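Only one protein chain is missing; all other protein chains are in place.
So, chain A:
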Amino acid sequence: MAGDRPLVQGTPLLEARGLTRILPGVVPVTLVQNVSFTIGCGEFVAITGPSGSGKSSLLYLLGLLDRPTAGEVLIHGKATHTLPKKDLARIRLEQIGFVFQFHFLLPEFSARDNVMIPMQRLGALTPKQQKTRATDLLKNFGLADYVDRLPAELSGGQRQRVAVARALANAPRLILADEPTGSLDSRATEQVFDTLQSIVTETGTSIVAVTHDMDLASRMQRRIHLVDGAIDTDQILPPSVRD
């Protein structure tokens, strides 16, 4: 079991230090408030909290898509707030897989082509290898028969799974997923969860997943509960509770 390994090995993969994000305006809105935690390699973390509690906003900050008003995000112990946009893009491409709450796919590209886009940009694999890898990833999520379909020809749950497969494309160290199973039935949820769990176990990739599904959250190693943009509880769940 993954949980038998130490949770933090050496330098943490991701560290949030006093992360605060305030939307400026006549009435400034605080999205995230003084959030600090570390995530090591091979962790599967659930972020829970009521709707509007700032889960998505926190994920954007962790994924280097948004810049914090205060605090910083460190990747492998390296500060990111001083890096130019170009370098942040490179980190996202190589090390972070992002799944949006509302599965965003490029509408003109087939399921497989969508999964191949990050690989093509990175260029680490040959086109043939890229195609094979994309097909395999989709197969893992039960989409073997849908590789050539356009997003418009897929159901909401199928699109969500394509988005998860795309986040895995470049074998990132960190996957940030915003409700990856939000529109899936229990069978498909099971399939996605098992696939993600096996990736964590086999490759030491860390996953931070926002979820409303308490049952699902309770099966992960750790749960961070947000209320009004701040951490309410951050608990490590012992394997006994999970199984």
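Everything below uses one rule, namely that contacts are C-beta pairs under 8 Å (C-beta built on N, C-alpha and C of every residue); 3 or more make two chains touch, one makes a residue touch a chain; residues count from 1.
The rule we apply is simple: contacts and distances are computed from a predicted model.
Participant: What protein name does the UniProt record of the undisplayed chain give, "ABC transporter", "Multifunctional fusion protein", "Dihydroorotate dehydrogenase" or "Transport permease protein"?
Facilitator: This omitted chain is identified in its UniProt record as "ABC transporter".
Participant: Where the complex has a chain not shown, which of A:L74, A:L93 or A:A171 is the residue touching it?
Facilitator: Final answer for the missing-chain contact: A:L93.
Participant: For the chain left out of this view, which of A:I117, A:A171 or A:V227 touches it?
Facilitator: A:I117
Participant: Sort through A:L105, A:I175, A:A188 or A:I207 and give me the one touching the missing partner chain.
Facilitator: Within the whole complex, the residue contacting the unshown chain is A:L105.
Participant: Based on the whole complex, identify which of A:I22, A:L65, A:L125 or A:V227 touches the chain you can't see.
Facilitator: A:L65
Participant: Name, in rising order, the residues on chain A that touch the hidden chain in the full complex.
Facilitator: Listed in rising order, the touching residues are 56, 60, 63, 65-66, 85-86, 89-94, 96, 98, 100-102, 104-109, 117-118, 120-122, 166.
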